[in-house]
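Read through the structure below, which is laid out as structure tokens, and then see the notes.
In this view, the complex is presented without one of its protein chains, the others remaining in place.
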Amino acid sequence: MEKVLFKYVEEPQQYLIDNYIKNGGYQALPKVLKDFTPDELIEEVKKSGVRGRGGAGFPAGLKWSFVPKTDVKPKYLCCNADESEPGTCKDRVLMECDPHMVIEGCIIAAFAIQAHHAFIYIRGEFAYPAFRMEEAVNEAYGKGYLGKNILGSGFDLDMIVHTGGGAYICGEETALLSSLEGDRGMSRIRPPFPAIEGLYSCPTVVNNVETLASIPHIINRGVDWYRTYGTEKSAGSKIFSLSGNVNRPGNYEVELGTPLSYVINELGGGIQTGHKLKAIIPGGSSTPLLMPDQIDTPLDYEAVAEAGSMLGSGAIIVIDERACMVWVAMKLINFYQHESCGKCTPCREGTLWLKRLINRIEHGEGKKGDIELILDICENIMGRTICPLGDAAVMPTESIIKHFRDEFEYHIEHKKCKVKTDYAFE
Amino acid sequence: MILNDATIKEITTRMERYPSRKSAILPALTYAYRQVGHLDAPVYKELSKIIDIPYVEIAEAASFYTMFPKKEVGRYLIQVCHNISCSLRGADNMLIYMQEKLGIKMGETTPDNLFTLISVECLGGCSAAPMMQVNQTFYEDLTREKIDKILADLSAEAEKDGK
Partner (left out) sequence: MSDNGKEQITLTIDGREVTVDKGTTVLEAARSIGIDIPYFCWHPKLDSVGACRMCLVAIEKFPKPVVSCATDVMPGMVVRTDTDEIVKARRGVLEFLLLNHPLDCPTCDKGGECDLQDNVFSNGIDTSRQTFLRNRVIDEETKTTFDDKRIGPEIIRNMNRCVTCFKCVRFNKEIAGEFDLGVYQRGSSTVIDTPPGEPIDNLYSGNVVEICPVGALTNTDWRYKVRVWKTKQADSISSYDADGQNIKLYYDHRLIHRAMSRPNDDVDEGWICNIARYGYQYINSLDRITKPLIKKEGQQVEATWDEAIKLIAKRFKEIKDKKGSVCIAGLTGGNLSTETNYLFNKFFRHNLHSNSVDYRLENIDLKDGVETAAYNCLSAAPFKIADLEKADTILIFASNFIKDHPIVNLRLRKAHRKNGARVYTANPVVTKSADISVDELIYQPDTEAAFLIALIHAVIDHKLYKNIDESKAAEIKTVLKPASLSEAAGICGIDEARITELARALAAGENLYILAGEYLKASQHRHTIANGLFNLANLLGVDDDKAAILATHANSIGADRVGLRPNLSASLAETLASKWEAELPDSSGCSTSQIFKGALGEEIDSIFIMGANPAMRYPDGPFVNAALDKLDFLVVADLFETATTAKADVVLPLAGWSEQSGSYVNLEGRYQPFSKALPSKQGVKTGIEIIRSLAEAMEAPLGLDDKTLETETKEVVDSWKREPRAVDTFYDVKQSGVIDHGDFPYRLLIGNDLHHYGYLSEHCPSLMRFTSDVYLEMSPNLAEKLKIADGDLVRVESSTGKLVLKVRFSEYFEGEVLFIPNNFSSVEVNHLVSREGGGWVKIEKLDDK
């Protein structure tokens, strides 16, 4: 397919506003300001079928439509650039290489919900992407795409690039809002939903970078064009971050519905030479495994769900036969335990317990019954927490045990790995 | 005062842009960290005065975020990703290599106070694994050879600066 988001990703200095404009940028914005009312815009985006690219896959237009139009309180737009789900590194590329595309998308979204403040929340470690975004925002102010009375339309928008401080949880929308308010990045109970009471208790929309970057294209080329990509329910293209044991890891844009095997084998050059596929995490580290026989699963929200996993953020982590799956489970649970915000009991205490149990199995100290205990703990976390972090810790754990229980049992019985993890560093 | 005028200016300028000045806590911590190299109670106290937010709120927020070291570290803080994507590309062995190379264990600082080595969770460089971050800079697709060069360059840079 023709690349949409990545069309100019290789272009040197596409991040400069003049180059962006030269390549067709900032054409959607004037069109929106001239031809659309906010309601028409929301309707257009709804029709396009574009869904949230951050992980949950919630229809973007629908999300915008939840913002109460009659509310006199200020409205806010937050661009979620706290890309932290292990395996995911796509938004970073968009921000580094084509920041104006993101900014244009933000301005259009802000117009749709009539927000006069937009925040781009970038994870703190992304110093360079944040620098690029900051520069780009300044350029956009300079050209009148931001600030007062944008392009003479009477619409005002202030945009602030805000960087985080190192907390995965801030990618969760309510935690992001807490963090942006200057609080500890702890998630909040819903309801109230951010669209009603979000940032500073005002209606707020939080959208992923990639979602917003898609918007100018939808406006420029129309809903019908956009829907020629992808499937009926999963429209458009999506960037997949391919990592792990493939020959050519990288970020690849394909249309939704493209078979997983195409991304791994054609784009990624197949499993690292000389090795064999063992398992695939298809949508970021929190999603359940797909097994080698599922490699032809089409990459769209529905098909991946049907295969027992989730499309998530589109981070495909390929694991070959050199990995001990207990070790993989340990790496993942250690991460989620480290990132639990500590607000709710099951996540705070449950992930610590899981971490201790899985680490002890990995270190040859596992006890009989540990596997059953782990699964029961998972059951007590799943669906019991304030935000999805608890579920995110549980899903891969349960899935790894489901598919590779023998490796856990072997570990407990023989106090060592069935497969000794061995990834050389040269 | 620990924070210099430039840092204070950065903070106050930014503060004015937010609808609520409390939102400036995180950027303020970032600016303070970039100047000082770490964060601790005296810094929180100063920030509390600059932003006019209770001291406790600054301390609470700072402690939540792991990106800011809470005690002194070397000139170069090396943060190596040990999460899954990097591990599948040899991050565990890379960490062993780096400890040997620097002659320190995880969490330690070299005697010349140049390098502090820690391992961290995913930094978002998964498709270019293994990777690490030194202060604000990402280094990706690492090999032994690349690491040797990076460390040598940093040492040279420090020497040039007269450290």
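By written order: A and B. Residues from 1 in each chain.
By definition in this document, a residue touches a chain if its C-beta (ideal position, glycine included) is under 8 Å from a C-beta of that chain, and two chains touch if they have at least 3 such contacts.
None of the values given here were measured: they were computed from a predicted structure.
For the chain excluded from display, the touched partners among the shown chains of the whole complex are A, B.
Contact with the undisplayed chain is limited, among A:Pro74, A:Gly308 or A:Gly342, to A:Gly342.
Only one of the listed residues, A:Phe66, A:Phe193 or A:Trp353, touches the absent chain: A:Trp353. On the side of subunit A, the interface with the absent chain consists of residues 167, 184, 188-189, 337-346, 348-353, 356, 367, 373, 379-381, 383-386, using the contact rule stated above.
Residues 40-41, 44, 54-57, 59-60, 63-64 are the ones on subunit B that touch the missing chain.
In the analysis below, only the chains that are shown with their structure count from here on.
If you check the complex, the residues on subunit A that touch subunit B are 74, 83-89, 92, 117, 123-128, 158, 160, 162-168, 179-186, 200, 241-245, 249-251, 281, 285, 315, 317-320, 323, 328, 331-332, 335, 338-339, 341, 421, 423-426.
Subunit B meets subunit A in the complex at residues 17-20, 22-27, 29-30, 53, 57, 60-62, 64-68, 82-85, 87-94, 96-97, 121-130, 133, 136-138, 143-144.
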